[in-house]
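Before I ask anything, here is the structure I am working with.
Every protein chain but one is kept in place in this view of the complex.
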Amino acid sequence: MSKIEETKVSKANLAELEKELAFDETRESEPTLKTEELVLNFGPQHPSAHGVLRAIFNLDGEVVTKIVPYIGYLHRCFEKIAEKRTYSQFMPFTDRMDYVSSMHNGWAYAMTVEKLADIKVPERAEYLRVIFAEFQRIASHLLFLATTATEAGALSPFFYFFDERERILWLFERLCGARLTYNYVRIGGVSADLPDGWLEDALAFINRLEKTILEYDKLLLGGYIFKKRMKGVAPFSAERALDWGITGPPLRSTGIPYDIRRSDPYSVYPRMDFDVVIKDNGDNYDRVCIRSDEIKQSLKILKQAIEQLPDGPIIADGVAKDIRPPAGEAFAHVESSRGDLGYYIVSDGSIKPYRVKIQGPSFANLQAFPAIAEGAYLGDVVLTLGTLDPVFGEVDR
Amino acid sequence: MSNENIVGKNGQGEKDPNELKIVEEKGLGYTLTVAREDILKAAVGLKEAGFDLLTFVAGVDMPDSIKLTYRVYSSKQKNQVAVIIKTEVPKSDPVIDSLTPIWSSANWHERETYDLLGVEFKGHPDPRRMFMPEDWVGYPLRKDYKDDRMVVFEDYRTDRPGDSE
Partner (left out) sequence: MGIVKEQMLDNGIMLTKAGDLINWGRKNSLWWMGFGLACCAIDTIMMVNSARFDADRFGILLRNTPRQSDLMLVAGTVTHKMAPMIKQLYEQMPDPKYVIALGSCAINGGPFYYDSYNVVKGVDKVIPVDVYVPGCPPRPEAVMHGIEKLKEKIMARGQIELLKSK
């Protein structure tokens, strides 16, 4: 009873506060005041640019009227290098593409080559990939929440989210020895089986995060200041999102249930029971909340995958070191933390791919950045860029 | 799911069946191979049929032509299918109609293809290089692209099969 009253009181206070803070027209500047457009350079090295984006902002007062992004500052020529490596040699490069969710890149590439060469992956390997990928998705979304909170001015969530992420990295480290670039997926399976006691520790972590994520929701997403800052800012409709080619959480936040795990099922995802999270408004707040909700769904998948994990081999028999797939083309994609991540490989029957095209979701999402953010305030533009969560290893490739 | 389900009922089937025929190809799924003059027509037809998301444009440097591959996805169809459009432009005249009027997302994908493979897109609103600096010479993803920086150890290069081409 007292709780309800408390919220009522605080709501009344907030209404008063809002009235006080409301825009006062009488204090508006004189119409005769001369204004002119300001051109502002952003990046390529900027603490909140999420990497190496350079953009030119045209400012009318505080409102950004035009954005022209320039990319290519991290163009490492992966597609050209791929033509000069054998199929297995290209595997470590995929980790460095979308370095915040390395696992998904390796998986998408391995899936494409397996499709091309008709390799059947053992069931245990598929489950291990799902477990690893969902942990990776959680780690990536935690990093997203941490950086978004920092950009919004909330500095303490950074430490909480990174603490949780660190625990996932410990699990990864025990499994494959690396903290960021795992190289865990191999063509035909995975590189290592679970060490003793790994599953127990993983379950303990899942149980821990299930509780703590609710606290973090309260801490960050439930905060009045955060809501005020994010709600209704830079909204995007479903039609425009599709037109601009957005995929992943930003597209789902507009109400389109496009999740490859469901719309083009791969691996053992059809056996898992989970929901594709969608939101309606497509504004900054939805784009942040959807990540938190996806973490909860990933935890659900992880529990099922660990329960169903079968015994058996972890890599397909008879996969040669130098794979020679028959001439042909293949396309396979996975739902990475950022969206629809696909590989299109053309083979000419030799040990090296003829052409590897990487369909990076960050590239498509970043492309819509001007369309989404134009018309917003300068302070919100950086946040909007943050909610799209581009990773420049994947944008520039 | 037959071919008619994807585009047939939405007006495409009335046209010449030889011209726009969707076949299922191994490893790729549904593909539609068109001549380069028909790319705009095919794209309009697919857009009308509900294919509203263009996810990538890829160019492949073949010996005497550049193969272009587009992947479009339909969020409106119940079965949520994707179609891959394939076309070819000759290397002597690598020009093709831009699909930016139909899907805005074609913008950067086409710029990338221009940057790395030198395919020109007619009617593109912003035909600049994407990744490389504006003054870069050559198109890196072409097979005959030569660059001194691409080799570190000269002896290593001669050891590798396929690099001498």
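In this document, chain identifiers A and B correspond to the written order of the chains, with residue numbering beginning at 1 in each.
Note that in this section a contact is a pair of C-beta atoms (placed from the backbone, for glycine too) under 8 Å apart; a residue touches a chain by one contact, two chains touch by 3 or more.
All values derive from a computational prediction rather than experimental measurement.
Displayed chains that the missing chain touches over the full complex: A, B (touch as defined at the top).
The missing chain, though absent from the display, is touched by one residue of A:A15, A:L180, A:I225 or A:A327; that residue is A:L180.
Only one of A:C77, A:L302, A:L366 or A:L388 touches the absent chain when the whole complex is considered: A:C77.
Against the chain not displayed here, chain B makes contact via residues 131-133, 140, 145, 147, 149-153.
Mapped onto chain A, contacts with the missing chain fall at residues 44-45, 47, 51-52, 72-77, 80-81, 84, 92-93, 96, 99-100, 143, 158-159, 162-163, 166, 179-181, 392-393.
We adopt the following convention: only the chains that are shown with their structure count from here on.
Of all residues in chain A, only 71-72, 75, 77, 79-80, 83-84, 115-116, 239, 242-245, 247, 256, 258, 263-264, 328-331, 340, 342, 344, 346, 350, 352, 354-355, 357, 359, 363-364, 367-368, 371, 396-397 touch chain B in the complex they form.
On chain B, the positions that touch chain A within their shared complex are 25-29, 52-56, 58, 60-61, 69, 71, 73, 75, 80, 82, 84, 103-105, 107-109, 112, 116, 129-133, 140-141, 143, 145, 150, 160, 162-163.
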